[in-house]
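Of the protein chains in this complex, all but one are displayed in their positions.
The block that comes next holds chain A.
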Amino acid sequence: MKRRTLMKTSVALAVSVSAMASAVWAENPVLKIGFVGVTSGPAAAWGISNQRSMEARADWINESGGYKIGDTTYDIEIVSFDDQKDPKRAIAGMEKMAQEGIHYVVGPNVDDGAAAVRPVAEAQGIMYFPYAFPKELYTAPASNAVLGMVANYQSGPAIYKYLRDEKGVQTVAFVAANESDPLSQRDGGIEAANALGLEVVSDNVTYQVDTTDFTPVLTPVMRTQPDLLVLSGVSPANAPQLIRSARELGFQGVISTETAQDATVLREGAGDLANGFISVGGASTPEIASDDMKEFVKRYTDMFGEYNDESNTKVYALEYILATLNANPAGIDDVSAFQTTMDTFEAPNPFMNGDAKMRYVGSTSFGQKRQIAVPLVVNVYQDGKFDTLFVAEVD
């Protein structure tokens, strides 16, 4: 064969192989799932753990050949938007999702963002899964928001009751950042503590989220000598510093929060001073994590270099969306079909051992099923890792 002919043949072969490869790659239609949340600024850890959980899970699904919904197998594409914790940007993000024809969005991460996007989501036929606690988002006539985690008014009473009954806690102090989420969580916590007969000895000390030294903030709280210090709605960035300052000021009681935390962050920021710190977690403690959960943690770590324990909860939203669509494929373009399915939906929980189920809950708190059933795992930090204190369910 002449050199010229050989070259032509090679080029033709290369083109046809790449065309075939593209055809194979493009065989699966793409299902876009959105994320609108905070991935920059002081609260970036909340949104980034969301986004990375979704990306790690989507990558895993795509690598395994896609996700079958009805007769069609889809590749999953995550479309992300950083709302910078700004409600106006959150609205812009939700509008962007609508323009892209996306009907399922995870986020926003905070109360005001979640409230701001509600009109857009309901008008544009978007189901969204916020990590925000205001009940009006999930109570009728609101229809399109699904709480993506356990709310503080669900976990708080369980934690306080446990501490009252098991640890003899009688007095409690609350400290919160001066922002809508932590303040509303603090108010919910005070209500729950009062209902349980605990004495609230300090409830009005707040701090700026960019505070660099919490000693002056906590000094007046420590003077009230509470048995329990609740860090309402504390971000993972502030938690170790608050714990450290409280312990350095001589606080000997229990410290707790109703938000998810990361063991590495606590170890680095507070060391042994964080021992005994109680927080709410997801499903990756060794006692309950399934092999799929372990695989997810491994893939996340491989993709991003380091796992974030907050993803124990954040892994769920995408799984719920896909599994519900699988239960009723009509939901892909019609969120009312998705909403109808939510009432009866049940599927095996791939991230927990045993026969745990994925299902929608929230009837007690919201009067309708607008919350995903994430296990209420209450953890205690000890020597660099979380131990499960108790596991409960929410309805």
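Note that in this section a residue touches a chain if its C-beta (ideal position, glycine included) is under 8 Å from a C-beta of that chain, and two chains touch if they have at least 3 such contacts; residues count from 1.
Just so it is clear, contacts and distances are computed from a predicted model.
Looking only at the UniProt record of the hidden chain, which name from "Branched-chain amino acid ABC transporter permease", "Cytochrome (Ubi)quinol oxidase subunit III", "Carbamoyl phosphate synthase large subunit" or "Hydrogenase-4 component F" is the right one?
When "Branched-chain amino acid ABC transporter permease", "Cytochrome (Ubi)quinol oxidase subunit III", "Carbamoyl phosphate synthase large subunit" or "Hydrogenase-4 component F" are compared with UniProt, the left-out chain turns out to be "Branched-chain amino acid ABC transporter permease".
Which residue from A:V79, A:A92, A:V205 or A:V391 sits in contact with the chain not drawn here?
A:V205
Among A:P29, A:P216 or A:P286, which one touches the chain that has been omitted from the display?
Here the residue in touch with the unshown chain is A:P216.
Among A:A44, A:I91, A:V172 or A:M342, choose the residue that contacts the chain missing from this document, as touch is defined above.
Checking each option in A:A44, A:I91, A:V172 or A:M342, the one touching the absent chain turns out to be A:A44.
Kindly note down the residues of chain A that lie in touch with the hidden chain.
Residues of chain A in contact with the hidden chain: 39-45, 48-49, 178, 204-210, 212-213, 215-217, 219-220, 236-238, 240-241, 248-250, 262, 264-265, 268-271, 304-306, 308.
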